[in-house]
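Of the protein chains in this complex, one is absent; all others appear in place.
All chains are identified by letter, namely A, B and C, in their written order; residue positions are counted from 1 within each chain.
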Amino acid sequence: MSKLTLSTAETITSAALEKAAELKLKPLTVAVLDAGGHTMLLKRQDGSSIMRPQIATGKAIGALAVGTGTRWLNANAESRPHFVNALNGASGGAIIPVPGGVLIKDGSGETLGAVGITGDTSDNDEACAVAGIEAVALIADCG
Amino acid sequence: MSKLTLSTAETITSAALEKAAELKLKPLTVAVLDAGGHTMLLKRQDGSSIMRPQIATGKAIGALAVGTGTRWLNANAESRPHFVNALNGASGGAIIPVPGGVLIKDGSGETLGAVGITGDTSDNDEACAVAGIEAVALIADCG
Amino acid sequence: MSKLTLSTAETITSAALEKAAELKLKPLTVAVLDAGGHTMLLKRQDGSSIMRPQIATGKAIGALAVGTGTRWLNANAESRPHFVNALNGASGGAIIPVPGGVLIKDGSGETLGAVGITGDTSDNDEACAVAGIEAVALIADCG
Partner (left out) sequence: MSKLTLSTAETITSAALEKAAELKLKPLTVAVLDAGGHTMLLKRQDGSSIMRPQIATGKAIGALAVGTGTRWLNANAESRPHFVNALNGASGGAIIPVPGGVLIKDGSGETLGAVGITGDTSDNDEACAVAGIEAVALIADCG
């Protein structure tokens, strides 16, 4: 596969939300972005708070921005905060550097897009993103 | 109904895209926003260009901003362009003042949210938004 | 009086909204700003759309920005649009250059603040602002 389709993005999102239901998580917001960082699909569950679309999208953009999942950005925010602050500025405030932004890769290692999830703990958000990506037999890169 | 649910937003979006298929329109992007202007659901069809999410969302926000569909903003942009330019500034550039941003109202006239669609002509975009809203027996206000 | 008090701003707002009720206008948003352009009081009536706070405030700021009511800015937007566009840019998009932003002056001609109203036609918005200001025996400057 060289490009995500909306249909694949729908399956990723549904599988992520099924995982969330299984784990009894709080209401989530899920964003699926293509390799260029543009939203293909965004769903905000009932009760998910109003800035969750920006947070979900910001996690996915963060992963695409640096070419690895946002767990890497989270670690960098601790070890060299000036870098993550600067990235935040360079992106016009778009990046959210905490776990839950996961790259979607194919078997050859090519990046097809990213999933960003928010609403529960960052670890749980990330687990749902991974479940979504694995449901379509693609590779999740958490960072 | 006092509030849109994600499930209703999904039905509105599916019905809008079925209408588009029926009319053989170009690939569309559909955004459904709640009454506060926050995205509940966004879908970008394969082939819909990269800034379509901002355009679809900007039409829906435009309708909510002034309390009527964006056909009204489009008319104002012609009769008093300084007002619409200023609104654009006041919204941080968020508003897209052309037809295709349609308020979703209930039977008592209360605004529950808005649909914004982009990708074909503004008139066709708007026709799909109306079809989506009518599919859930709510009222479309085009402006 | 050298300075508006919150209590005076409350009376101005109540009188403006009584005028609106008398004229059976649509739901309004009223902002009262001090001479420095800072909000003292803002009220959005039930059913007044979501960007009305920015519009009401933007009319009041516009009046204070140029030292006369926004009817003057509206006329300028027609005669020399490049000036009003530039003001919009210089204000970071804050100014709304249509009637309904009215300066509040005392008997010596000193500016104490401004009222901005939005929700009905610009002319009706302005009539309510004038009624509010006259209710506290101050002078309204519409531009």
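Things worth noting here:
FYI, contacts are C-beta pairs under 8 Å (C-beta built on N, C-alpha and C of every residue); 3 or more make two chains touch, one makes a residue touch a chain.
Quantities reported herein were computed from a predicted structural model and do not represent experimental measurements.
When the whole complex is considered, the residue among A:12, A:32, A:64 or A:96 that touches the unshown chain is A:96.
For chain A, the residues touching the chain absent from view are 47-51, 54-55, 58, 74, 77-78, 81, 84-85, 88-89, 91-98.
In the full complex, chain B touches the omitted chain through residues 2-3, 34-38, 92. Where chain C meets the missing chain, the touching residues are 5-6, 36, 38-46, 50-51, 53.
Assume only the chains that are shown with their structure count from here on.
Centre-to-centre spacing of chain B and chain C amounts to 30 Å, using the average Cα coordinate of each chain.
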